[in-house]
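With one protein chain removed, the remaining protein chains of the complex are shown where they sit.
Coming up: chain A.
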């Protein structure tokens, strides 16, 4: 009895230590967010006080958020963000699923070379090709439009690579069965592979949407009229205010902008874990 209880105590201590360590790391990661939310609640004079204080004396929630929503057309920027990220993700899926299917399941001459190109393209940072992209968009007269924000990202080599790896694990029999049942190659992609790939697609979706929602670099280059501003560009409107940066509303705007991402992540998280296992076919 003694030894059993001692063992469980030891195990508990060890697990507690582990959790304390993990929570410390998590706390550090979350600290900037906490500061952001806290600042968004403070009136201007409290932001620069020398004592650290998480909850303000005088809550300025209404003022800051009101100002955030009224100074800049934040709703429009959010809408732009939704349009652009969803359009990018939709087109990425439209391109990468058939490409990944071909690379994983079809036999054709040059397949290995094509896949090598995909791997090679993974190595190119997109900042490196920003200038050529800009020039090309200039020549087709598409700068300063939704197309300028969306088009450069429609072919995602990362998406192709990720989905190809996932499709490799889908049994060949399933593809052959679909062929016998009368599905064309394209229907196989959309009716068999896509439903099977939902977990991988969710993961890719989160990567893609977070990356493009938060992207500051490309929208800054590609668009100039604020009707096309995406949320990160919108936040900068607060920095350029003539009376110096107004941190309360700026942080309020930043909080509003990250909120949809957090909501999306929480929704997708359950999908990640769920997954559709291939138990039905093996």
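To be clear about the criterion, contacts are C-beta pairs under 8 Å (C-beta built on N, C-alpha and C of every residue); 3 or more make two chains touch, one makes a residue touch a chain; residues count from 1.
The rule is short, and it goes like this: contacts and distances are computed from a predicted model.
**Q** Determine which name in "ABC transporter ATP-binding protein", "Ribose transport system permease protein", "Thiol:disulfide interchange protein" or "Purine nucleoside phosphorylase" the UniProt entry assigns to the undisplayed chain of the complex.
**A** "ABC transporter ATP-binding protein"
**Q** Thinking of the whole complex, not just what is shown, which of A:177, A:211 or A:268 touches the missing chain?
**A** A:177
**Q** By the contact criterion defined above, which parts of chain A meet the unshown chain? Give residue numbers in ascending order.
**A** Touch with the absent chain occurs at residues 171, 173-174, 176-183, 187, 192, 195-196, 198, 276-282.
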